[in-house]
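One protein chain omitted, others in place.
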Amino acid sequence: MTSTRQLAKSAGFGSVVGVALMLTAFTLIDFSGWWTARTISNVVHFSSILALIAMGQALVIISKEIDLSVGSVYGLTGIAFITFEHSLGVPGAVIAALAIAAVCGLLQGLAVVRGGLPSMIVTLGGLFTFRGIIYVWTGGSVRNFSEAARENWLTKLFGGEVFGIEAAVLWMLLMLAILSVVLKFTRFGNHLLATGGASDSAESRGVRIDRVKIITFVMCSVMAGFAGIVTLADQPQTHVTIGDLLELEAISAAVIGGCLLSGGRGSLIGAVLGAFIVTSFRYELIALGAPSSWFITFVGVVLIVAIIFNQKLARWAGHNV
Amino acid sequence: MSDAHPLIQVKNLDLYFGSFHALKDVSVDFHAGELVGLVGDNGAGKTTLIRVLCGIHKPSKGEVYFDGELVTEFHPKLAIDQGIETIQQSVGLCDNLSIARNFYLGREPMKKIVGIPFLDFKQMRSMSTKVIRAFGLRDNVSADDEVERLSGGERQSVKIGRAVEFKNRVVIMDEPTNHLSVREREHVNELAVQLKEQGLLVIYITHDIFQVHKLADRVVIMENGEKIEDASTDSMTAEQLEEVIRQGGRLVEKMGS
């Protein structure tokens, strides 16, 4: 009892339960060959991309804010990556695209902190603005990589395979490791948790909460942008709706992973597992022959169940949320 | 006084917040026409106890009787309907509403126009204006002003005025003189005594034992969620009571053994 409660204290616990339940269910009702190399590899690939975005989202939610713009930032950065390649080459395009993502995050962070506005409104504005820029910039046209760019070592590094493992997975694991260390073992991580948990107390202890929040928004946007680059390095073709509704999937993944909107709590591994759950169900529903719209409904149901379950779990574990 | 049945009777009350044991087996009686001082250090459980009495918290274990009847449902609405009025430290006023609207919040007077109940603004305004004048609020403050504009003392005056104005049976005051000037403080204490003389039960919460000793008939001391002393002000001096608080109940145990 006590040890279960101890275990439940970690925010990601709910998602571990979720993954276990899901895998059991998929094994028992296995119509479509879930445990095949092809399915697993696809699911893991797309889970990794969603996980990159969800981890950034988790950081923002830990700081007690929310970022609704990640789907648009993902799309905008991806399109910038493809477009800039013609003039800057692949390495230049990567840097320029990530810089654009960082600017998106910086502007939103500044508006939230300096303007004293709710992040929901600011990033809602960001969602529209960045999506609108995608439309206006591309004019709805499809953009492609040249053959040379596809063969570039950097493109391969982001989108290809390394030692037989897909690059997206490795990048995700790398980012998970780095961000976990940052969150758990650095001063910034401590400040981030304090800012989300009790901003007044954090400020009274000399934490620059405005700086912490701005940096977190920048990190979130850069992570979303990076996910866009990883996606397009693998399949270098853009369309205007790229990343549409992805913010919902990312928030769902973070919430499933144990991020409560009350701030100060959250789990990066949880966010990764959350992304795995969301993506797995998309595959399973497709495999079952359900119309794709059911996936949207499904994510909605999971989101609601997850927030209620995780909140109850946290309260049971003795957290004041 | 003890032979009359108590107006509020608390029996073996326990309250947990998660795993935190906030109230431990508290039993206490309160009678009508009595001014009881509820004293203790911060975190002793005074505010938690009165939050049960005014319906905000539901006890985990134990019973509360009001006027001889067992209370089964806890909600501020029911407490207010029964005539238990509470003046709390941090809550009670909504900054965004006018004084008149705050004054009648939860018990708005109605005026029916073609059968539809509308707010009776005339009554709301005149009553609250009367009270804020009686409590000496600045002359340029009107009943239509938002509470946001008021000072700490003025906010407290509105809360107390509200409690006094409605004909109640119990008035609970949680640290009513915090943030008040000396003159305002005396006024509040006079009011507390007046209410008692009108036959109401007044529960006065404070950590200033010397202040409450002058006013109260009886003092209940709490420590760590437990009641450690319950004595009439005739039987113990303020200094003795202060010593009980300082010893944190150990003195009482010694005296009892």
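Going in written order, the chains are labelled A and B, and every chain counts its residues from 1.
The definition used in the following text is that contacts are C-beta pairs under 8 Å (C-beta built on N, C-alpha and C of every residue); 3 or more make two chains touch, one makes a residue touch a chain.
Just so it is clear, contacts and distances are computed from a predicted model.
> The complex lacks one chain in this depiction; which UniProt name from "Chemotaxis protein CheE", "Monosaccharide ABC transporter membrane protein, CUT2 family", "Succinate dehydrogenase iron-sulfur subunit" or "Sarcosine oxidase subunit alpha family protein" does that chain carry?
"Monosaccharide ABC transporter membrane protein, CUT2 family"
> For the chain that's been dropped from view, list the shown partners it touches.
Output: missing chain touches A, B.
> Please identify which residue in B:L70, B:V91 or B:A134 touches the non-displayed chain.
Considering the complete complex, B:V91 is the one touching the chain left out.
> Among A:G18, A:G75 or A:G126, which residue is in contact with the omitted chain in the full complex?
Of the listed residues, the one touching the omitted chain is A:G126.
> Quick one: say which of A:V103, A:L261 or A:A287 touches the chain that got left out.
Missing-chain contact among the listed residues: A:L261.
> Touching the left-out chain: which of B:A32, B:I80 or B:A231?
Once the missing chain is taken into account, the touching residue is B:I80.
> Among A:L23, A:L117, A:A198 or A:I286, which residue is in touch with the absent chain?
A:L117
> Going by the touch rule given at the top, which residues of chain B touch the chain that is not shown?
Interface residues of chain B facing the absent chain: 54-56, 75-81, 86, 88, 90-97, 101-102, 104-108, 110, 116-119, 146, 148.
> Name, in rising order, the residues on chain A that touch the hidden chain in the full complex.
Residues touching the hidden chain, for chain A, are 66, 111, 115-118, 120-122, 124-133, 135-136, 139, 248, 251, 255, 261-262, 291, 293-301, 303-304, 307-308, 311-312.
By our rule, only the chains that are shown with their structure count from here on.
> Using the average of all C-alpha atoms in each chain as its centre, how far is it in Å between chain A and chain B?
Each chain reduced to its C-alpha mean, chain A and chain B end up 50 Å apart.
> Please give the residue numbers of chain B that touch chain A in the complex, ascending.
Within the complex, chain B touches chain A at residues 18-19.
> Which residues, counting only chain A, touch chain B once they are in their complex?
Going by the criterion above, the answer is residues 315, 318, 320.
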